[in-house]
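Missing here: one protein chain of the complex. Every other protein chain is in place.
The chains carry the letters A, B and C, assigned in the order they are written, with residues numbered from 1 in each.
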Amino acid sequence: MEKLQVNGNIVEYEISSKENEFTITLNAEKNTYSVFAYGDEYLLFNAEENKFQVLDVYRDKNKVFLWAGDEELLVEEEQEDISAENVELSENIIKSPMPGIIKEIKFEEGDMVKKGNTIIVLESMKVLNELKSSIDGVIKKIHVSVNAQVGPLELLVEIDGGE
Amino acid sequence: MEKLQVNGNIVEYEISSKENEFTITLNAEKNTYSVFAYGDEYLLFNAEENKFQVLDVYRDKNKVFLWAGDEELLVEEEQEDISAENVELSENIIKSPMPGIIKEIKFEEGDMVKKGNTIIVLESMKVLNELKSSIDGVIKKIHVSVNAQVGPLELLVEIDGGE
Amino acid sequence: MRKIKKVLVANRGEIAIRIMKTLKLLGIGAVGVYSEADKLSKHISYADEAYHIGEPEALKSYLNMERIIDVAKKANCDAIHPGYGFLAENHIFAKMVEDNGLIWVGPPHDCMRNLGDKINSRIIAQKANIPTTPGGTIEDLDKAHELADKLGYPILIKASAGGGGKGMRIVHDSKDLEESIKIARKEAQAAFSDPTVYIEKYIEDAHHIEIQFLLDKFGNGLYFPERECSVQRRYQKIIEESPSPTIDRHTAQEIGQAAILIAKTAGYYSAGTVEFIYDKKEKKYYFLEVNARIQVEHPVTEEISGVDLVALQIDIAEEKPLEISQNELNLRINGHAIESRIYAEDPDNNFMPSIGKIEHYREPTGNGIRVDSGFFKGSEVLIHYDPLIAKLIVKAPNRTMAIRKMYAALSDYHIAPVKTIIPLLKNIFQHEKFVNGDYNTRFIETYAADLFNTKKDSKYVSEAIVMFNYLKHKKHQAEVDEYSQSLQPYWDTIGYWRG
Partner (left out) sequence: MRKIKKVLVANRGEIAIRIMKTLKLLGIGAVGVYSEADKLSKHISYADEAYHIGEPEALKSYLNMERIIDVAKKANCDAIHPGYGFLAENHIFAKMVEDNGLIWVGPPHDCMRNLGDKINSRIIAQKANIPTTPGGTIEDLDKAHELADKLGYPILIKASAGGGGKGMRIVHDSKDLEESIKIARKEAQAAFSDPTVYIEKYIEDAHHIEIQFLLDKFGNGLYFPERECSVQRRYQKIIEESPSPTIDRHTAQEIGQAAILIAKTAGYYSAGTVEFIYDKKEKKYYFLEVNARIQVEHPVTEEISGVDLVALQIDIAEEKPLEISQNELNLRINGHAIESRIYAEDPDNNFMPSIGKIEHYREPTGNGIRVDSGFFKGSEVLIHYDPLIAKLIVKAPNRTMAIRKMYAALSDYHIAPVKTIIPLLKNIFQHEKFVNGDYNTRFIETYAADLFNTKKDSKYVSEAIVMFNYLKHKKHQAEVDEYSQSLQPYWDTIGYWRG
């Protein structure tokens, strides 16, 4: 059995191939497809069922974006889920949700803040975004200054939750 | 001096390059272009004159088709002109001007024919084309039969001009 | 009224795609068919299902009536749309479709039979008191000579079952008459399985003007503004525009009404076109023939009127009445539309078809630019079928803007290494006579010296040479890069590929 992530779901399958012909077993169902170049896309033909499907693809390292019919799919090699360990951290820090320019910093290091207080005002594409604290605590460290340009997911502010 | 054929005309030029910057001297005029990828095309920027030109290209072996502005250009490595020796031959033979199917052969080997006589009727894409003799002479050899499918520039009939 | 749920499109290429697109918009299932040679052609991807129907040769696939009807029944279709060409004007097939309990998206088969015969269709027009070109049938060679002499050379020989210039010959001298009749009969036989030909007067300052019309089953009719299709090569249209720069609005209305009259006299319903020859010198129009099908150039009419002719064909086949009046239609017409046919032919070599694979293919895009194409990168232009790669249609507020848009769009249409008539088309749209609307059916031959083999000096020689050298460099570089990359195949680290 091999594994891939399709649209975030892990899928187990078996596959074998001969030239451009691929036989895949998925959920106990076996299908054989021939793969052809078709303009800038691909055509998969399932001779047994007389069914064909056109797919446009883009490969980005070990991810493949596919467009088939009215769907867009994302196929990836299975990856460790690393988001879990970040969840806790995210409580104590404010990261930039998007690239932008720091327009205002409402507190200083050492200030007490409450959950929901706006800490930073970030301008991105002419819209002001209020970045709020998700906990009660004390501002431990401010990593940016007003008018600084920041990239996506940059660490802006650390807040000490007091635990 | 280097040579290339542009739209069939031989052009002599000098060229040098550094990274994506090309300096070309043509007809005693010197220009420097920077080449950039531009979508699926290319953009050539002439900084000195603040001029740019978008080019679409297709390379077929040692030929390059280019599209620039409202022009289509063909650039080739210089080639020997081999058409001269064929001129004489073409008088004595009939070749298929395009792929098609032989619908009718109006003479047999040994028959006398006159200049302008239709020798072969070739059907291509549902249109009947009359292939005529360009000399007076005798049919020496017929290489095809009725209903045969022929490719482009295949030898169909040889005519002996009597010289 | 009846509801069509699934249609078999008995065609290939751009027209099959164009029909299937409308079927989807109407929520109707589309079934495609393909010959062996068309296994990977563009049209099948627009079908919900597609079926193999035989060998590449049209006779064994797209003209295989039994096979097509079998597929339609097997796939549970309730109707067949024939497109143009192939079986579109075959009344035997139309009848066979209906005898098999399927709906024929087209005119009644007996009406098709009557109109399909050009000699007979002239009689129908005469019955409707619409003028026809002087001419007549060929009883024997002597009578043919007599008629031709009376009309005066040059004369035209035309296939009675014909269309699209097939089986048509122009004869300049009585000594060529016999041979020309013979050839025309053979061509007619080959193309239409009917060798009958007839003779027509050849009009010198002739304009090909045609009227798109619609008739529903309740006698409601609509005629659209005329299309002028005078730019032709080998008697086949390559450019169509609407409205025509040749005739005035009063004449357009007169011809439009004549078209409806003829169609009604013939007992027609569905979409159709009446073709006329307009003699500009004499300011007279003559009935030529009725095309009892959707035509190649129908998009020109769609663009200036906003209607979807295929959708209306379906409506009529579903026995719905037409919903707009002639007056409403007249008032909504706006702008100017032109179509160029992109044929895979070498214009500088007597329009020799250019067979082979399209390796480079880039379509123009933009507001008011429509490309109805049956090809993409990697498609083969096949010997078995018409060499029409695509139709390029532009729409703009007026004729001047439409011509400029067309010229720009043609410049942006990049096809290689297959040759196309794009260079000729570009020359036409830059030709003063065309731009001034001053052209007739002999335009291409008259101005051949301006239109063919006109290699101008290029403005981009330096750029072209730089590009050639750049590509050489890049190729070399790519090889070096690929080589070093192959030493550390990131993608294949797991290396579990099984052959």
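Brief remarks on what is shown
What we mean here is this: a residue touches a chain if its C-beta (ideal position, glycine included) is under 8 Å from a C-beta of that chain, and two chains touch if they have at least 3 such contacts.
This one's a predicted model, so the numbers in the text were calculated from it and none came from an experiment.
Checked against the hidden chain, the listed residues B:L43, B:L74, B:I105 or B:L155 yield one contact partner: B:L43. Only one of the listed residues, A:A47, A:L73 or A:M112, touches the absent chain: A:L73. Interface note for the absent chain: among C:D194, C:E318, C:E363 or C:E380, the touching residue is C:E363.
Residues of chain C that touch the chain left out of view are 18, 21, 24-27, 299, 302, 305-308, 311, 328, 331-335, 363, 365-367, 370-372, 395-397, 401, 404-405, 408, 472-473, 475-476, 478-480, 482-483, 485-486, 489, 491-492, 497. Within the entire complex, the positions of chain A that touch the omitted partner chain are 4, 6-8, 11, 13, 15, 17, 20, 22, 24, 26, 29, 31, 33, 35, 40, 42, 44, 53, 55-60, 63-73, 75, 97-100, 103-104, 121, 123-128, 130, 149, 152.
Contact between chain B and the unshown chain involves residues 2, 16-17, 36-40, 43, 50-52, 54, 61-62, 77.
Here, only the chains that are shown with their structure count from here on.
In this assembly, the chain whose C-alpha centre lies farthest from chain C is A. Our note on geometry: chain A versus chain B, Cα centroid distance of 52 Å, whole angstroms.
With each centre defined as the average position of its C-alpha atoms, the distance from chain B to chain C rounds to 28 Å. Counting partner chains per residue, chain C has no residue touching two or more of them.
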